[in-house]
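I'd like to ask some things about the structure below.
The complex appears here without one of its protein chains, the remainder shown in place.
By written order: A and B. Residues from 1 in each chain.
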Amino acid sequence: MSSLSVSAAGFHLEVGWRRRALAFVTAIALGVAGWQVATWISDGWIPGVGEILDATGEALVAADTWDQILITSKRILIAFVGSTLIGVAIGMAAGLNRKAEAFFRPLIVIALATPDPLYVIIAILVLGTEESSGIIALTLALVPFVVTIVHSSVKARESQLDEMSAVYRLGRRRYLSRVLARQVTPALFAAARTSFAFAWKIVVLVEAISQPRGIGSEIYEQFRLLNAAEMIALALIFIVLMRLVDAVVFGGLERRLMAWTR
Amino acid sequence: MTDARIAATAGSLERTGRRWWSGSAAASDRLFSALGLLSFVALWWLGSVTSDFVPPIGEVLDAVPSFLTEEDIYGDITDSLTRVVGSLAIAVLLGFWAAYLMARRGFWGLVVARYVDLAIGLPSTIAALLALFIFKRSEVGVFVVVTIACFPFVAITLRQGFLSLDRRLTEMGGVYRLGAVAQIRNVSIPHLVPYTLASVRNEYAHAWRVVVIAELFAVNSGIGWRFTQAYDRFLLVDVSLWLLVFISILLGTEYLILRPLERWVLRWREGKL
Partner (left out) sequence: MSIPFIDVEGLKVSYDGSRLVLDGVDMAVEENEFVAVLGPSGCGKSTLLQVLSGLLRPVAGRATIAGHDMTGSAAERPRVGYVFQDHRLLPWRTVAANIELVLEASGLPRSEWDARIDRYLDILQIGQFRDAWPMRLSGGQRQRVSIARALAIDPAVVLMDEPFSTLDEVTARTMRQQLVDLWQESSRAIVFVTHSIREAIFLADRIVILTRGPARLLEDVTVPIGRPRRYEDAEITELESEIVDRVMGVWGYEEQQPA
């Protein structure tokens, strides 16, 4: 059986890994080629791929780079944990209780409609320019997304099981842990993963604007100095690292989760 | 594909949007919503009391009439709106094409999928800085940033649409000899409409958020630029006013235009009378 064949059952994607690797390589090759064309058109203003690779190499071995990454990672972690906890609490409450839902509705709608920079601005105005205001801004910006996912999943639960729980007088604790948890766990996981994904993207903005140290502010610094290659290098390292963390941590957890729910 | 999961939650965002707002709001619902709004006001008041820098809500509201009569602001509002709508249109076209390729599962679909993946994983701030660097301060830069931010989500949603094209309806078309053009026009495209509308609505809100970031860095006009101007000059009442403007436009267009439009287009949906 050639790895290029698609299974006759139709819907399962196993297009062979060789094909996917080839597609990946092609995508990179086209991207690099396109970028070089851009470099050439811009007369070197846009740094060439070679330049970028050099800068990346240098950045990778510079201790400062990793200091910055560490700082940023701490912020991401705090915001991620905080927003997930707060978001799950609110989302659950809103999903289970109609009054809570009505209460939070306008807040969430407004929060979703507020652009990210505003969170930073407001945090700075209220809390001053300390370290914590950036983290708080980030956390608050993430909460609405978590709430949304959790809320919709809790609302989508089987109401028949609610009735069953009431009839058999299972009580709050048993209901939450035995009946609701199973149904809602995938969404909780998705919410956490989403929170992390947004966290590392928005933290760049937070750091670029409010500029205590961190990868985001470094990237902005390099930009201001017009060191495009260095800026891109840092961005590349950061993005690849974050995606790796996501794939390893959340990907791994997901596999465990799937196994557990079977 | 982690970010595909994010896009899938965009779907749940949409469903939640419906859940938050649809259905008859009982009297107690309205009461609690009003309380929620009130708590927002209370938070604002708290902020203005604890910090010298947050303007009291009364002051901001007083400034609204004169603010709205300044002609100046409408230029920037239009600029931002144009960028949002324009980029969204391009994003939909690109997303459509990408989704089609990806759904076919051909080789180029796999290649395109890598780019979609890349675009989802690119923080808008970095994109904005890059665009500023490459395009200097031009419209193109903003359009590129917003389009790149939005098109992958459109692609993912539409890919679902393409993949779920019901074989049964195309079979029916085959029996009654509808022919390729009639099939596409009457079966395939109407099937894709709900997916397109859903992704447009989600990405509309997303585009507004990204446009502000792009305007923060990459250009000298628009609401995002106004935010930075006001903030840099410590005109905090202005910051609040622009925030109100932003939220009103976003929510206004979404609830007064997009959702009713979507309901009208999809009026054939379930609901036995």
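FYI, a contact is a pair of C-beta atoms (placed from the backbone, for glycine too) under 8 Å apart; a residue touches a chain by one contact, two chains touch by 3 or more.
This one's a predicted model, so the numbers in the text were calculated from it and none came from an experiment.
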{"item": "Displayed chains contacted by the hidden chain, counting the whole assembly", "value": "B"}
{"item": "Of B:S164, B:N186 or B:N220, the one touching the omitted chain in the full complex", "value": "B:N186"}
{"item": "Chain not shown: contacting residue from B:A34, B:L68 or B:M172", "value": "B:M172"}
{"item": "Touching residues on chain B - with respect to the absent chain", "value": "168-169, 171-172, 174-179, 182, 186-187, 190, 193, 267-273"}
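The working rule: only the chains that are shown with their structure count from here on.
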{"item": "Between chain B and chain A, distance of the C-alpha-averaged centres to the nearest whole Å", "value": "18"}
{"item": "Touching residues (chain side chain B, partner chain A) in the complex", "value": "2-3, 5-6, 8-9, 12-13, 15-16, 19-21, 25, 28-33, 35-37, 39-40, 47, 50-51, 53-54, 105, 107, 110-111, 113-115, 121-126, 129-130, 132-134, 205, 208-209, 212-213, 216, 224, 227, 231, 236, 239, 243, 246-247, 250-251"}
{"item": "Complex interface listing, chain A residues touching chain B", "value": "6, 13, 15, 19-20, 22-24, 26-28, 30-31, 38, 42, 45-46, 98-110, 112-118, 121-122, 125-127, 145, 148-149, 151-153, 155, 187, 190-191, 193-194, 197-198, 200-202, 204-205, 208-209, 216, 219-220, 223, 226, 228, 231-232, 235, 239, 243, 246-247, 250-251"}
